[in-house]
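What you see is the complex with one protein chain gone and the rest in place.
Letters are used for the chains, namely A, B and C, taken in the order the chains are written, and counting of residues starts over at 1 for each.
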């Protein structure tokens, strides 16, 4: 930690900072420049709040030298971590495409969707039984019945299932229904009580990026899960809020190489929620994989025009087949497979 | 709802949209322009998902004509709603300042804080017993013990208390300890299960704006609470995420007149979390009140340099006294009191 | 300047940084921590590019200790600077309201506007003869003829005039027509050649903030003007781009106290372009003045419904009279006048 004093600092103020650092277990290195005095804190900064130092008289700025995340950091574990979801591996050389409808509607819809997912060669299936909707007056998801329909449809094709957990009180139900991978949605990325609870089980977790979360906050949210003992975490970039209105969110493709450098955990991308339009999905999927993503989370509906939510962003089964064919060529070109 | 067809639309596509509108209970008014056909849907659009129409072939864009919010809308209730928190009214002619520390630390700290709040002439007290911290390794709040300390300290000065609820499972505990006003924090603005639960009790709720929530999403989050039967909702603007790094968040002062126009519910502002520096609080507080805010949520700590969190943004008791004096003159100038 | 080395740094890399600092005329203070080595550069950092150091092997981050701006910095000139525009002072105890239409249209329109500005008690007039329009197919301004109409109308009421300069080749024409204050618009805040040219004359300059400029970039843009010898600079906050679509721009009210701390130059606010709706102007004006603004730039049109551009954000003459009356009470409450 580096403490920059302001231009009019007194010796007494410098001594106060040094004394405070000592109570925090740090040594201080005082460097008096021509216009500024700078104090370096030598010690473990991970448990120190910047704000505590920033409030001291004479302090202009406090800068961290170390990253605040630990278990999820690349420095903690040099090799890439591979997460196993019901036997399917994410984070290795194979790019995994998790496909399925936005929401679970009916058993026939889920059966058709599962058949389409398997036919396209995808090995994991997504679908929401509990839906975070902006309006309380629109369809809120099929609930526990939806979980059952999902499980039954996916089982027929040996597809492990990925579904969103919104309410901490539903975790036991998710575990009972043997959900293979729990998705934490963008609105809950900093729902810390939810993160702590999923940290206590061993089920793999897909952690979506908050609507306007920094990469550092996102890594710290993952750290909440990891600190509880669950290291089976997959980051999912899904676009962030921006001033542009042409599409739904701005896909932050740069987050992919940044995460691959900062963390050992796998990184996937949701091109469907990013763009918000089905015609954008192919371009965004290819960009994500070319940039190094370990997988994709893609919306596919057996009949998009009939979908109960997010109808305009779902691919149809045929488009998913085409996407997988395109990605097969692309992964070969970058030395991976699919 | 208005459906704009693209340039190459066929009659069959237009008919498909008209047919779909009928199944949704709407009449259609088809207007064929020179370059575009536009279809107006006449009927109740509040339960229609735009996306369902957007997915139909030939549709270029779908635009809502009505606001998606109802109970919280100004059109639902023309007069300003006044919310009563333990006998103190928010939303009337009197501007209310809710002051207190970021977090509950110890009984002496809370006693001193409560004395400071009362001495400055504030009528409500804030303090966090459960803290949403970015890092799992820093102080997470004093918990239920903190609620007790808070209650005891505030009681001595007849100050109703405001405190944040993060975990839906703690709601009963909050009700047992007779929390006077529940705060929903920025990270939980779209934690819909939490909103639904507080919607089922009658305790007033301060709903902070999400980190990068649009005003419309914020109103819809309030609609979740209102739809459950709890209409005692207060909006709290606390700044939004931006590209500027000089301060913590960008205070959206324009949201104040916009909310006063769109909703009948009270609007307050948190200048402490917006700016993130104690020296900014006075200017932001005055701006908020001048723009029409019904109150403020201000951090004050008996000894800011000793605070356990957000130390650099808390006022000390003397600064709070000064702020109240400044605001007294200001409220008179705009025809209100404090 | 502080250079933070990464975790695997070698001694040779540290020596290379030290050597590079010497060639830049700086001494180096090397501090070896437990996990990181930090190098402090002692010397004049104002002419050093961070990037030159960041490119060296082993360097993780480079942090400035000093502000990059000089002449415009508060530390350069402790007292508030008062800028004189044709005898009217901006930056002193009196809040100045500069009012007038978005664009110069006709002589009768300008005459009526000038009469309205004077009648409301404003002492300076604004109006655009050259308009930066998003579309090349809409009205581009009345040009030099517009300057003449503006001058004639304002003269009748002894109002100094403020008008926007877009093209560096028009500067001489502006000087010939004795424009009292040159406005640099948001799209030209970093048009460095234009800034250099207005830096060579003595005419006061209102420098609007770029669409998404940081406060630091804005101060550096002013430094371009100041470095040329023209210190008559006024900052004008006009809202920044954001994700919110309810209004035109997000007024950054926090920029006011920040600028008052960082610079000695006056700060005004344009509530008309910020909100983009005439009904928002009163609330935003009051917020700006309460937060410490030295003046306002307000759009007023003798007949807003007939205006040729930005019709929906202009006040009518009666609304301007009302605004001035409200601000009179407000300025008294904060110890200023108008």
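As a working rule, a contact is a pair of C-beta atoms (placed from the backbone, for glycine too) under 8 Å apart; a residue touches a chain by one contact, two chains touch by 3 or more.
Computed from a predicted structure; not experimentally measured.
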Residue in contact with the excluded chain [from C:188, C:285 or C:319]: C:188
Touch with the omitted chain, as defined above, among C:105, C:180 or C:310: C:310
Touching residue (missing chain; options A:48, A:90 or A:274): A:274
Contacts of subunit B with the absent chain, listed as residue ranges: 2, 4, 7, 29, 31, 33-36, 38, 40, 42-44, 63, 65-66, 75, 241-243, 245
Chain not shown, touching residues in subunit C: 46-47, 49, 51-52, 54-57, 68, 132-139, 166-169, 187-188, 190-193, 196, 210-213, 217, 220, 223-224, 227, 241, 304-305, 307-314
Touch residues of subunit A, complete complex, unshown partner: 212, 214-216, 239-240, 242-247, 250-258, 261, 274-275, 279-280, 283-284, 286-292, 326, 329-330, 332-334
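Convention: only the chains that are shown with their structure count from here on.
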Centre distance in Å when subunit A and subunit C are each reduced to the mean of their C-alpha atoms: 39
Gap in Å, rounded to a whole number, between the CA centres of subunit C and subunit B: 31
Centroid spacing, where centroids are CA-atom means, of subunit A and subunit B in whole angstrom: 26
Two or more partner chains touched - positions in subunit B: 212
